[in-house]
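Every protein chain of the complex appears in place save one, which is left out.
Chain nomenclature is as follows: A and B, assigned in order of appearance, with residue numbering initiated at 1 for each chain independently.
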Amino acid sequence: KKSDRMARYTADQLERVTQELVPPPFVPKHEQVAKGKPKVVQVTLTVEEKQVELENGVKAWVSAFNGSVPGPLIVCHQHDYVELTLKNPKTNALAHNIDLHASTGALGGGELTLVSPGEEVTFRFKATKVGTFVYHCAPGGIMIPWHVAMGMAGAIMVLPRDGLKDGHGNPIRYDKAYYVGEQDFYVPTDKNGKYKEYSTVTGSMNDTLEVMKTLTPSHIVFNGAVGALTGKNAMTAKVGETVMFIHSQPNRDTRPHIIGGHGDYVWATGQFNDAPQTDLETWGIPGGCAGAAIYTFLQPGLYAYVNHNLIEAIMKGAAGHIKVDGEWDDDLMVQLKKPTKMA
Amino acid sequence: KKSDRMARYTADQLERVTQELVPPPFVPKHEQVAKGKPKVVQVTLTVEEKQVELENGVKAWVSAFNGSVPGPLIVCHQHDYVELTLKNPKTNALAHNIDLHASTGALGGGELTLVSPGEEVTFRFKATKVGTFVYHCAPGGIMIPWHVAMGMAGAIMVLPRDGLKDGHGNPIRYDKAYYVGEQDFYVPTDKNGKYKEYSTVTGSMNDTLEVMKTLTPSHIVFNGAVGALTGKNAMTAKVGETVMFIHSQPNRDTRPHIIGGHGDYVWATGQFNDAPQTDLETWGIPGGCAGAAIYTFLQPGLYAYVNHNLIEAIMKGAAGHIKVDGEWDDDLMVQLKKPTKMA
Partner (left out) sequence: KKSDRMARYTADQLERVTQELVPPPFVPKHEQVAKGKPKVVQVTLTVEEKQVELENGVKAWVSAFNGSVPGPLIVCHQHDYVELTLKNPKTNALAHNIDLHASTGALGGGELTLVSPGEEVTFRFKATKVGTFVYHCAPGGIMIPWHVAMGMAGAIMVLPRDGLKDGHGNPIRYDKAYYVGEQDFYVPTDKNGKYKEYSTVTGSMNDTLEVMKTLTPSHIVFNGAVGALTGKNAMTAKVGETVMFIHSQPNRDTRPHIIGGHGDYVWATGQFNDAPQTDLETWGIPGGCAGAAIYTFLQPGLYAYVNHNLIEAIMKGAAGHIKVDGEWDDDLMVQLKKPTKMA
């Protein structure tokens, strides 16, 4: 088989390319069908510890791959090698590493990548499995849930070399792709119920761990803050466009839903080699997993993209918008009689 | 393809029928295989704000489509048009609307259907996707999770025109169908832990929202109250009968299970165009989703139908009964030795 032949190359025989990572919800430029032989895809992630505003007046310390929560989406094809440099600037206080669910061995790379402030490390893995996969920091012990609950997670998409297929061998292609990273935060409160602030990341640790033990997040947000994907930051599409949404959650189960739309093709656990589910209203993604859904927009308007636990969406923050331009189709939906006084 | 030809009709070319909606767990009379051309299916939903008894002595305000939690199941076939009139009597205090996950655009109809007390509205959508889908009120902002947490949700089943199929193209038919709507409630307590009562729906809002923020329901019930599907309200079946169970949860993940039975065929996210899973003990339905399971009963007796988080089933209320008549089959199960003193 062609794919097996491609698997036989080793890294030293292959072309090297540098992938420009971009902040989510954007996705690096990529081919949907691989051209030629596998490649060595070089990427760099730099960890930034900083305070962010989760919502108006509520601050939280994050550890952020390339400064964003989630970290940037990495994209490659099966049999590519990913060569990753992880940098931990000396301005940081904590040691970090990276565990990529797409990789094989050494705790997903975690054992080979632990860097103290001021250090960098480079490692390489072969993308043997196709799909969408979470990556996250996992420096050991209690640092693991804490760093992840500080937003230190992202995703990698490993596409089949010949592109996505439906369950009957037909190609599926998308016009654009967005990456939505959902993250649970656990901001401590004082005895009056007011969210607390901390002047250092280490100072925030113990209180945050206490909240984490309750398994009840104070915030569940898309792309790092309440409203990060609304207003001028809304995602966009056009009627007739086919959009892929990659969605990751490193901890809690989630259930993406496009209000007014559907998942035409859904790989809820991200596994592109299996037949996608079709025509879903909502899809369940287990914690520690990245999934993908594809939808062709048929109507214009402002769509909400939510975690359909509506309390988590509206009261905790897990909601974004998609602004879709185009012509309204009365055949699909029409208001026949405006709101009027009841007979 | 036949189904494509059917998709080409528009609403004005089609016969109009009125669907008599019935209170859950019952399901409107319907054909499993569509006869003739698509239809325009007219339904009316009237919102009722009222206080109900969730369990002995515990009251909660609900907003209920047609007075029941969940609202009634709507049934149609793919390519049918659903023409829905939503009435909000002037005796109500709140504005309401409807977002149907089966529809396309305008926030699932939510944008076109907002009615103040004393108003009604009529809109129409085409059922382009097959499956079981949640509908719910979604009047915007904090009203969304609050109205849904007041039970303002139901489901619609869009059947394939040629009926259900297993994964090999063979028809699947059911002898009867039940609709179980699971709903999380968040009843506030006073400082002694006693459930509070409120004289108005708006008066109950702020306290209820505070409980919702904990993500921990006080009650999780089937069909509006603890015990709504037990005793004289138990579902019924006969040995040899094939029963479909449609199950919706607008918020939280759930995991239906028939104690002593199975899911012979299960569409956990409700998607009838995909091959069903077979022979499941328990199926996971993500929040914001309606799923369906089919079981042919092989033994008589009283079955429990539960959400198999057994704390949610027994301590929060998510349990019902199915009373099955018929002959016991010793080959499937037999008590060989009654409880006796241990040797």
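We adopt the following convention: a residue touches a chain if its C-beta (ideal position, glycine included) is under 8 Å from a C-beta of that chain, and two chains touch if they have at least 3 such contacts.
These numbers come from a predicted model, not from an experiment.
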Identified contact with the non-displayed chain, of A:58, A:149, A:220 or A:298: A:149
Residue, one of B:27, B:60, B:280 or B:294, that touches the chain absent here: B:280
Option from A:236, A:273 or A:340 whose C-beta touches the chain left out: A:273
Chain not shown, touching residues in chain A: 10-11, 83, 85, 87-90, 99, 101-116, 118-126, 128-131, 133-134, 138, 141-142, 144-145, 148-149, 209, 212-216, 250-253, 269-271, 273-274, 284-290
Residues of chain B (touch criterion as defined above) contacting the omitted chain: 216-217, 253, 255, 257, 259-262, 275, 277-284, 298-304, 308-316, 328-329, 331-343
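Definition applied: only the chains that are shown with their structure count from here on.
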Cα superposition of chain A on its sequence copy chain B - rotation in ° rounded to nearest 5: 120
Between chain B and chain A, distance of the C-alpha-averaged centres to the nearest whole Å: 31
